[in-house]
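For this view, one protein chain was removed and the others were kept in their places.
Presenting chain A:
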């Protein structure tokens, strides 16, 4: 009886996974399809990948996505880590309120966020372009960085920092040699998370992008309007592969760090 229950459970799990991944698998498969028409399989080819990489617009969009992603990652990681440290260390008025305000952008619908940023930029007469996309990405990435770093800090306690100060470390030395090395897995996870979120984002970018700031998701959307072509499949496959690699890094890197740090938890888990 038990084995039947096991098999049923296994089958159920497989169905769920299939539901999640079949669309993606189909997309990846058709990116290798020799025929232009999606519905029909007529042989294996890499032509679409070659044509994607020969397309100037695609390369430009890729370049935009990467630069925006990197800048948004660096800035939001620095600001977010600093905010998390302040929230963790100090007691001040409205701390609870600020704490909740930090979480709110995660819950606010992206479309509302995009629209409000657009209104803000036009009020301030900032021309839409790379700068506005970067600002927008930073503003939603910060929240994720704060949450991830704060989780790490909370597991740390005050004792390590007190011990460092007691042994003669100035506040800066304490941060440099004790606090930062101990929260660095969290900081790194936050940075990778910010980078993926920025690369992924469509809705907010759609509102605040201007000429010369078309990101990859925006470009793909533009192409789809002219019908789904195998190039889009190829481009999407590249994007999926890229995000997949970053996610793997997101899971593995903090894990390796954690082992080095000697935490008892060896369970593999996403850092958020």
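Note that contacts are C-beta pairs under 8 Å (C-beta built on N, C-alpha and C of every residue); 3 or more make two chains touch, one makes a residue touch a chain; residues count from 1.
In this text, contacts and distances are computed from a predicted model.
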Answer for the undisplayed chain, UniProt naming, from "ABC transmembrane type-1 domain-containing protein", "Fumarate reductase/succinate dehydrogenase flavoprotein subunit", "PadR family transcriptional regulator" or "ABC transporter ATP-binding protein", is "ABC transporter ATP-binding protein"
Looking beyond the chains shown, say which of A:8, A:163 or A:252 touches the absent one.
A:163
Contact with the hidden chain (one of A:45, A:67, A:116 or A:173)
A:173
Need a quick check: the contact residues on chain A for the chain that isn't drawn.
159-160, 162-170, 173, 177-178, 181-182, 260-263
